[in-house]
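Missing here: one protein chain of the complex. Every other protein chain is in place.
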Amino acid sequence: MIVVIRQGQNEKQINNLRNWIKSLGLEIHESRGENSLILGLIGDTSKVDIDLIRSLDIVESVMRIQEPYKNANRKFHPEDSIIDVSGHKFGGRHFQYIAGPCSIESEAQIIGIAKAVKAAGATLLRGGAFKPRTSPYSFQGLRADGIELLLKAKAETGMPIVTEIMNINHLDLFRDVDIIQVGARNMQNFELLKELGKTRKPILLKRGLANTIEEWLMSAEYIMSEGNMEVILCERGIRTFEPYTRNTLDLSAIPILKERTHLPVIVDPSHASGLARLVAPMSLAAVGAGADGLIIEVHNQPECALCDGPQSIKPDAFAQLVKKIDIMLPLVGKERD
Amino acid sequence: MIVVIRQGQNEKQINNLRNWIKSLGLEIHESRGENSLILGLIGDTSKVDIDLIRSLDIVESVMRIQEPYKNANRKFHPEDSIIDVSGHKFGGRHFQYIAGPCSIESEAQIIGIAKAVKAAGATLLRGGAFKPRTSPYSFQGLRADGIELLLKAKAETGMPIVTEIMNINHLDLFRDVDIIQVGARNMQNFELLKELGKTRKPILLKRGLANTIEEWLMSAEYIMSEGNMEVILCERGIRTFEPYTRNTLDLSAIPILKERTHLPVIVDPSHASGLARLVAPMSLAAVGAGADGLIIEVHNQPECALCDGPQSIKPDAFAQLVKKIDIMLPLVGKERD
Amino acid sequence: MIVVIRQGQNEKQINNLRNWIKSLGLEIHESRGENSLILGLIGDTSKVDIDLIRSLDIVESVMRIQEPYKNANRKFHPEDSIIDVSGHKFGGRHFQYIAGPCSIESEAQIIGIAKAVKAAGATLLRGGAFKPRTSPYSFQGLRADGIELLLKAKAETGMPIVTEIMNINHLDLFRDVDIIQVGARNMQNFELLKELGKTRKPILLKRGLANTIEEWLMSAEYIMSEGNMEVILCERGIRTFEPYTRNTLDLSAIPILKERTHLPVIVDPSHASGLARLVAPMSLAAVGAGADGLIIEVHNQPECALCDGPQSIKPDAFAQLVKKIDIMLPLVGKERD
Partner (left out) sequence: MIVVIRQGQNEKQINNLRNWIKSLGLEIHESRGENSLILGLIGDTSKVDIDLIRSLDIVESVMRIQEPYKNANRKFHPEDSIIDVSGHKFGGRHFQYIAGPCSIESEAQIIGIAKAVKAAGATLLRGGAFKPRTSPYSFQGLRADGIELLLKAKAETGMPIVTEIMNINHLDLFRDVDIIQVGARNMQNFELLKELGKTRKPILLKRGLANTIEEWLMSAEYIMSEGNMEVILCERGIRTFEPYTRNTLDLSAIPILKERTHLPVIVDPSHASGLARLVAPMSLAAVGAGADGLIIEVHNQPECALCDGPQSIKPDAFAQLVKKIDIMLPLVGKERD
């Protein structure tokens, strides 16, 4: 860590800082420029609070040399992590298709879609039981009953299942869930992350709406620091000034993450734009950028009043998309399951 | 709610949408432009999922006419809400000074600061027991012990206390806390909000790092929809591209909120920039913009190695700031407690 | 255009607004909700200043139904525009590779790279003569001399050339340039756009760092409204809070633009991240998202002290990338020149 001291500060204050740094077990390497004093902190700085140092009146700027994440850091784990979910592998040369409805609505619905997406090439099943909704007046999901129905679809099709947790007190309900999803709004719900770190379930960690890649890796670190190394990252769009799309899918995050971490990275192209007609182009784009998989909303409700165009695509559109991606995978050094 | 249909859609799909809208108990007022069909939805649209409609392939754009928040909406509650915390009032002509340390560290520290800020003009005491930290390796606060110490400071000084909750399972610890704070990262932890809505404690709801004013009011609505009407909003800075400050304090949110809601609004000038030397100017700015109070970090640790300049200001700087603000309050139609 | 009037406004002010709207030649269709009055403006609203209406004290919100762009609007020009640059076509099923150095430095350099990228598959040559630089102390390009050298490379290789204009007074120098580029920082230099609209040269219009898709199309409209219909849009990354990449490439802009406009859209994967190692994955991603071409920085300076890794890739890496993309193009309904 490099700390630049502001010009003209008194020596006593600088000494206070030096003593505090040493009290953390770090050594200091000093160099003096024309208008500045520079302190290089040597040792394990991952526990040093960079915001605290930055806030000091005598400090002009601070820069980390070491990343603050360790377990998630590729430097200390150069090989890709491969996360095996009942034989379906995330990471390395593997590519997974997770598909299913936004919300679980009925037994017929979830089993129908599960069979349809499996036939179309999906390898895992998703479905929302607990739904994070901006409005308290919106449908909040079937909750415990939704998980029951999802487990039936798992039994029926043999597909591993992915669903979101919103409250650590619900953990018992997730006993037979294969991957527990943490939604964007809970990416920094640190109490939830710590508890999930104590489980031995793969965790699908979505990026927060306005979180940096470093913060995202620190949230993965929360889970990993408790002993659970099975974290799959999921880019789902960040918040920008652009109003034509709900969020802006940040695909450059994928090659950046591939450098920084050994964890697998998948993409959710359905939620980012909020537009079904963007799912296919953005899925191909995600594959081009190097994603390890996709999580796509697919629906199959011919009877539904809104069936002509909800946020998710239909099984036949999904099947066509899978075919294209299967052709594309070798170009990016990947292969389907 | 206004729904604009894209040009050239087939009538059957539009009819599906019409039927779905009517199934929600709404009426439709249609008008046809040169290149578009416009549906005006009449009735209570607060439960209508605007994102679902926007995602339909036949829909070009959607616009709410009614705000989706009701309990928080000034239209249905034109008078300012006044929230009384042991005789200290938030809202209307009232102005409150909440002050105290970032983290509670020891009995001597918290009682020392409590006395100092009270003497300097503070009306409520803040202090962090549970600390949301980006890194799992950073100090997470004294937790339950911190609340114990804060309660001692309350007993000693008679000041009502404000402290942050991070996990609903800790609620019992907050029995004698006067205002429960929800931090920026938990602004959309809907499960937590619902449980806090079942208490009868005033809730200090901080704005999320990248949340719109409407989303913030919807989070207030989560609390209020469960019956707890005592919500105090707190602007603490939003995330932008500017790196010189940690966050950008959005003071125009204050007059906007004053139009939209009857709830009191206070400002945290300490966390937004992360720089102690910005606390005084940004506090005066917040008062100018119409804030109902300030929550300021103040520390008082002459023995501390970093005492020369943490993120918070010292009691004497705080006392000077209070004096200036007391002079300024009549200009904005306010008076101190 | 829909105008929602705030509750409880006096009738005289609303009448002033009604009269002003009628004075613009528009008709008004009114409807009254429970808490609001809604004015629907009927007629050509493209000249109506939406910001002016939004700023009125009696107005709660405004929403456009018609897009404010006409010449660029796909509604009035459903077929893709095909822009032919000396036989190289942009738009429709066509795909173009523009490649070349960031800055033109010498005759040997630009001719060397031109030959190398042509051999590798490039169809047009780029090179910076006038360089927009944040700092006045940075190298500003060879300027007029740079264009001379670029023209020599064009003569030598037969490749059409693309280079950036920064000052309308330099237009004479661009007589033999095939595509004139407008950089991100000049996207809203309206005086420059109007003058370029009077030429009959294809214009490569880069998206501004923080401009919406609608503003971008309005800048295209500035050029087109003067009679020059040959505008090629270029996505090059937008500004977000993420510090690991210089900018965030917004690839969802491509399918959105394809719906909204008939103009071709290409992508610059070199400038967005500022990292050469992201060029290949982000190029494949851009193709997946539906781009009509790429503009890529390629360098070839074995003697240069920094040759090991500037922002641009080398000809052999570019050649490999072109091979992959050529295989991928049929998947997205495209073919190379």
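As written, the chain order gives the labels A, B and C, with residue 1 at the start of each chain.
As a working rule, a residue touches a chain if its C-beta (ideal position, glycine included) is under 8 Å from a C-beta of that chain, and two chains touch if they have at least 3 such contacts.
Everything numeric in this text was worked out from a predicted model, so none of it was measured.
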{"item": "Of B:I238, B:I295 or B:V322, the residue in touch with the unshown chain", "value": "B:I238"}
{"item": "Touch residues of chain B, complete complex, unshown partner", "value": "210, 212-214, 238, 240-245, 248-256, 259-260, 272-273, 277-278, 281-290, 324, 327-328, 331-332"}
{"item": "Interface with the undisplayed chain - residues on chain C", "value": "12-13, 16-17, 19-20, 23, 46-47, 49, 51-52, 54-59, 68, 132-139, 166-169, 185-186, 188-191, 194, 209-210, 215, 218, 221-222, 225-226, 239, 246, 274-277, 305-311"}
{"item": "Touching residues (missing chain, whole complex) on chain A", "value": "2, 4, 7, 29, 31, 33, 35-36, 38, 40, 42, 61, 63, 65-66, 75, 210, 239-241, 243"}
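Here is the rule we use: only the chains that are shown with their structure count from here on.
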{"item": "Angle of rotation relating chain B to chain C [CA atoms, steps of 5 degrees]", "value": "180"}
{"item": "Central chain of the complex, centres being mean CA coordinates", "value": "A"}
{"item": "Label of the chain whose CA centroid is most distant from the centroid of chain B", "value": "C"}
{"item": "Residue-number overlap at the chain A/chain C interface, same or different (half cut)", "value": "same"}
{"item": "Separation of mean Cα positions, chain B and chain A [Å, integer]", "value": "26"}
{"item": "Centre-of-Cα separation between chain C and chain B, whole angstrom", "value": "39"}
{"item": "Inter-chain centre distance, chain A versus chain C - centres from mean C-alpha coordinates, in Å", "value": "31"}
{"item": "In chain A, residues with contacts to at least two other chains", "value": "210, 277"}
